[in-house]
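Taking it in order: structure first as structure tokens, then the write-up.
Only one protein chain is missing from this complex, and each of the others stays in its spot.
Then we have subunit A:
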Amino acid sequence: MIHGHRTHTLWIAFLLHRISGVALALFLPAHFWVLSYALNAPQKLDGFLHWAETPIVKFAEFGLVFLLSVHMLGGLRLMALEFLPWTSGQKTAAASTVAASTFLAGIFLLRAI
């Protein structure tokens, strides 16, 4: 999919924004479903939270925090691109969103383990 005319930074930033958006949209219903246990089945929620302490889930949450961060910062980048006066560092801005998101997700992981 990424070949020919697409092999450049901003196209990959577009793809990352799209993938993170779809992944978060798929995650949210599951998230709200688990939250509903707090009202309907507290003991189920406790069981789930216990399971969520396992390392594999923590690692999955690292990915989730990265997706959330990269989608939010990427969105801010696009809004800045479209509504602020033009600046030349668009590739740097895109790379910075990935760097900042990796940093944030890394901090989350270090605090979680």
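Just so it is clear, a contact is a pair of C-beta atoms (placed from the backbone, for glycine too) under 8 Å apart; a residue touches a chain by one contact, two chains touch by 3 or more; residues count from 1.
In this section, contacts and distances are computed from a predicted model.
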Report the protein name recorded by UniProt for the chain absent from the figure; options are "Anti-sigma factor antagonist", "Succinate dehydrogenase iron-sulfur subunit", "GTP-binding protein" or "ABC transporter permease".
"Succinate dehydrogenase iron-sulfur subunit"
Return the single residue from A:5, A:50 or A:111 that touches the missing chain.
A:5
Even though one chain is hidden, which residues of subunit A still touch it in the full complex?
3-6, 8-11, 14, 78, 81-83, 86, 90
